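The following block contains the structure, expressed as structure tokens.
Every protein chain of the complex appears in place save one, which is left out.
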Amino acid sequence: MLWYLGRRLLQVIPVFLGATLLLYALVFLRPGDPVAGLGGERGLPEAVQQQIRAQFHLDQPFFVQYLYYLKGIFTFDLGDTFTGRPVAEVVVEALPITFQLALMALAIETIFGIGFGLFAGMRKGKFFDSSVLVLSLLLIALPTFVTGLVLQIVVGVRLDWLPVTAGRDPDFISLLMPAVVLATTSFAQILRLTRTSVIENVTADFVRTARAKGLSRDKVTSRHVLRNSLIPVVTFIGVDLGNLMTGSIVVEGIFNIRGVGGTLFEAIQRGESVTIVTMSTVIVLVYIVANLLVDLLYAVLDPRIRYA
Amino acid sequence: MTTTISLTDGSTEDAPVPAEKREDGSPLLEIRDLQISFTTATGTVDAVRGVDLSVYPGQSVAIVGESGSGKSTTAHAIIDLLPGTGKVTGGSITFGGRELVGLNRKETEDLRGSEIGLVPQDPMSNLNPVWRIGTQIDEALVANGFQGSKAERTARVAELLGEAGLPDATRRARQYPHEFSGGIRQRALIAIGLASRPKLLIADEPTSALDVTVQKKILDHLEVLTAELGTAVLFITHDLGLAAERAEHLIVMYKGKIVESGPAAQILQDPQHEYTKRLVASAPSLASRRIQSAHERGTEAADLLAGHADEVEATVSDVVVAKDLTKVFHIRGSRPGAHSDFTAVDGIDFALPKGHTLALVGESGSGKSTAANMVLGLLEPTSGTVLFDGKDVAKMSRKEQFALRRRVQPVFQNPYGSLDPTYSVFRSIEEPLALHRVGDRKSREARVRDLLDMVSLPQATMRRFPNELSGGQRQRIAIARALALEPEVLVLDEAVSALDVLVQAQILTLLNDLQAELGLSYLFITHDLAVVRQIADLVAVMKDGSIVEHATTDEVFDNPQQQYTQDLLAAIPGASLEIGG
């Protein structure tokens, strides 16, 4: 198990370096001079521009800049935004909100996805199964922002059950609708995945053996069918964390939430390279770390992995 | 058999009654006119059509049949474990006087495990990979009402594993299935099947996935164990020899019906039905036994052997010679720096005389397939040489090596994997001709037709695709493709191992005919000594990468020199049977 953990950690390092380099390169290649655009119509005096360039190491070659940026990440000295706020502060403010949103979405999609998927898989071909299947296709086909807008109109405006936007300091209730929206597509996918693997496991030899042992139906379902069906679902959740993070850009945009996604989106529109790179890095970092955790969970669920 | 196993029962009030003391009057299990059908998209398929059988307490009964005969379906119906859409549509199953058809779920669950146990077929897929072995046995105890504390259960689990023949049971109980070989997993499955001391044990091909020597050990053990517990056993098997050796009553099934049933000895010595006759004649284990007994009686068994020469004349030259052939695989460990070298083939020598058959026999991991792949030029030997017609293959130019490909061709084991499913039969057979630029399109088509004739398939087969053909037919196609370039040597890597007995016999006959007709030399790779008797002139027995015995087939069978060869021979199912010539 320790070896497995160590090997996974070693694999993460090149991925992290590669991904951050890639992101940094993309923003670095951005045409135009970001500093010249500051200071409104008149622009900043040349001396001040020089100073800003030196401060952000913009006068250095690309690779040196990248190394400065890496150093910044590890010392949590992420520099300032062009408006003078420390980026670290922005991150610290935004992260908890996005975490809360993502965790709520994750809880909704896994609980309902696995529940419905198990139920449908155990009743393959029955009415419940077929209708849930069609419904899940529909949910996958609906883009997140469309679901968001529809819920805003119906639940927010027409029925006035939940607040239409979340605003600055969102509480649980105001994050509920955004979380549901964020969870819909993944909910449908988890449902289908669970269903497929339940159907596969129900006919597995070891399940038949478990039944032949005299185990009750509920025991067979929970200890053998469900337990084994969770393995591919956990893998999917790892990948899905990426979807949740990017989905938060859209959802936070629609519901006006000042989390990582919302901040990133604003920064893009304002052209703030430092914030874009930092926020993107935060997203990628969260994604990589979350995937590492999921891999460990995977190893707990499937003993074969630990020795592979 | 002198093995004795000390048995302790978990619960004191339900001590096993020795077989002799049981009331012998009425059968434990009685099946009358059982009908089972499956619903498919195209209609209903009757898998079992009117089966009658009875099993008496403590008795062992075997159902024999090929795949699709309905043998497993019948067995699974007893404990209501029919797969998919399978349903009992008629007849009755009584167990201890109680009707089982139509029991509700709770009643069936109570019956399973405690009254009727199951030892399933494939040890690789029948244990849940995510639970420890001990947990999976513990479950069976709890489900069947074992009264006891956690510690008592743990002790009982270790006891059961030990009783199934696992040394160091306490430690093993804490390990996961993937840490064990097939043989040990099968023992764990036996421990599960017998955990709650059922009166009847259904053993569904319990050892068909295992090496023969392991198979024999486990079956011997199971026999002693069930005899001491007084458990009745219902064997399901495709191997007539195994069935006759392990059961007193045989039931032969074919296409969902019983074609013949009766005392094992009687069925074997005096088969009445056409199908049973063919089965008895084809079963390799029985065939080799028959040859053996003919030999012992001093009769020349020429007509029993499918035309193989007893002696290899000294004048025949060797077409393939392996000299000190070695293959070392470099294995990367799961931990950094944990490399290890694995010597798959360790300096073996053998010679294949022209027009003859040399069998490389060994159990899994013996290195026989690695050796074959080196002869085929698919693997580079680590050291040693393969000589083809006296020329060192490694020293040939690329062009010569490409030309050599035409002279040595393989036929593999898996009839489902050996043909490209996206290629029509014509394309599959034509491919080698096209690749080696033999003839034009028209002459190639004529050649494909000839080849299909040669393997006794209608020419119309060439428009078909592999998924439309049966295993035996695919294997014929694979042989036709291998013959397309008129090779001198065929490497047959377990080429008949995956086939049903009758089909296997047909393919062996075909191979013998082709050898006589075309003067082919065969390198026959197999784990099955019984088949060797039917086809090979020379045998090389491999173990752990080395050849332990290399002689003519008769010498190996009549007078094996090595303990390992003797063990292999003794492990052939049916070896102890008395069969009339």
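The chains carry the letters A and B, assigned in the order they are written, with residues numbered from 1 in each.
The definition used in the following text is that a contact is a pair of C-beta atoms (placed from the backbone, for glycine too) under 8 Å apart; a residue touches a chain by one contact, two chains touch by 3 or more.
Simple rule for what comes next: contacts and distances are computed from a predicted model.
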Among "YdbS-like PH domain-containing protein", "YCII-related domain-containing protein", "Chemotaxis protein CheX" or "Oligopeptide transport system permease protein", the UniProt name of the subunit that does not appear here: "Oligopeptide transport system permease protein"
Of B:G43, B:G84, B:G97 or B:P167, the residue in touch with the unshown chain: B:G84
Touch criterion as defined above, residue of B:V142, B:A155 or B:A227 at the omitted chain: B:A227
Candidates A:L9, A:V48 or A:A141 - the one touching the absent chain: A:A141
In chain B, positions touching the absent partner: 1, 24, 27, 30, 52, 54, 56, 59, 84, 223, 227, 245, 248-249, 254-255, 257-267, 272-275, 278, 376-378, 401-402, 405-406, 408-410, 412-414, 417-422, 424, 428, 431-432, 435-436, 457-458, 460-461, 463-465, 467-470, 472-473, 478, 481-482, 485, 502-503, 506, 576
Missing-chain contacts mapped onto chain A: 11, 14-16, 18-19, 22-23, 26-27, 29-31, 137-138, 140-146, 149-150, 152-153, 157, 200, 242-243, 245-246, 249-250, 253, 264-265, 268-269, 271, 276, 280, 283-284, 287-288
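Definition applied: only the chains that are shown with their structure count from here on.
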Contact set on chain A toward chain B in their complex: 3, 7, 203-217, 219, 223-224, 227-228, 231, 301-304, 307-308
Chain B residues within the chain A interface of the complex: 79, 81, 83-84, 105, 109-114, 117-118, 120-122, 125-131, 136, 139-140, 143-144, 176, 178-179, 189, 192-193, 195-196, 334-336
